[in-house]
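Notes to accompany the following structure.
The block that comes next holds chain A.
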Amino acid sequence: MAGVAVSTTINGDNVEFLCQPDETLLDVLRDRLGLTGAKEGCGTGDCGACSIILDDRLVCSCLVLGAEAEGRHLETIEGMAHGDRLHPLQQKFLEHAALQCGVCTPGFLMAAKDLLAKNPDPTEEEIRFGLAGNLCRCTGYDKIVRAVQDAASVMKQA
Partner candidate 1 sequence: MNFDPRYSGRNFTSVGTRPIRPDGVDKVTGRARYGADFNMAGQLVGRVLRSPHAHATIRKIDTSKAEKLAGVKAVITAADLPDLTDGDAAMYDILDNCMARKKALYDGHAVAAVAAVDARTAKQALKLIEVDYEVLPHVTDVDEAMKHSAPLINDAIFTEGLEEKPVKPSNVTKRTQYGHGDIHEGFGQADFVVERSFKTEQTHQGYIEPHACVANVSSDGTADLWVCTQGHFVYRQHCAQLLGMEASKLRVTSSEIGGGFGGKTHVWAEPVALALSRKAGRPVKLVMTRDEVFRASGPTSATSIDVRIGARKDGTITAAEATLRYSCGPYAGMWAEIGAMTAFACYKLENVKTVGYEVLVNRPKTAAYRAPSAPMAAFAVESAVDELAKEIGMDPVEFRIRNAAQEGTRSSYGPVYGPIGIGPTLEAAKNHPHMKAPLGKNQGRGMACGFWFNFGGQTCTDLNIGMDGSVSLAVGTVDVGGSRASLSLVAAEELGIPYEQIKTVVADTSSLGYNDMTDGSRGTFSSSMATISAARNAIKILRERAAQMWDIPVDDVVWEEGHAIAKGATHGNLSPLSLKEIAAASGKTGGPIAGHSELVADGAGVSFATHICDIEVDPETGSTRVLRYTVVQDAGKAVHPTYVEGQYQGGAAQGIGWALNEEYIYGKDGRLQNPGFLDYRIPVCSDLPMIDTQILEIPNPNHPYGVRGVGETSIVPPLAAIANAVSNAAGVRMTHIPMSPPRILAAIEAERGG
Partner candidate 2 sequence: MVEVTLWGSLGAIAGGKSKVEIEAKDIRELFRKLAEQYPGLEPYIDRGIAVAIDGTIYRDTWSKELPEGAEIFLLPRLAGG
């Protein structure tokens, strides 16, 4: 099958790649571009481990085709920190031990970033429903919710 040529922006950089028409964006990121921060937990959009932000919208990259990235702006976990300065969400996840195995963490951070961009002062319930598309099997979510609450208050002051 002939490849599709795609021009896109990832974390602010222009990126061009060739992919198969039926290849998911997740596979392109991981296998063609070496961006393995997004994880495949299910491949059916149920676990959120592959969450990225596509033109200001949180998506499961396993449900998006690579070809659909044409002309769009992608944000992945690899672009979340500025140089060696962590994003407040990343810092708070560390401080609150909001990760154990950490495989869901990139997805949670993207989802939390999207949530706070749209609602900078969420209630606990809004955080819980805002992150309900991401599965974590280790933490019971308690420390994740607290980390997001703490990050939100830090980001408001900034």
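How were these candidates chosen? In short, all candidates are chains of the complex that A comes from, given by their letters.
In the analysis below, a residue touches a chain if its C-beta (ideal position, glycine included) is under 8 Å from a C-beta of that chain, and two chains touch if they have at least 3 such contacts; residues count from 1.
Note that the structure is a prediction, hence the values are computed from the model and not measured.
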item	value
Of the listed candidates 1 or 2, the one touching chain A in this complex	1
Of all residues in chain A, those that touch candidate 1 in their complex	20, 30, 35-44, 46-47, 49, 76-78, 80-81, 86, 90, 93-97, 99-106, 109, 124-125, 127-129, 131-146
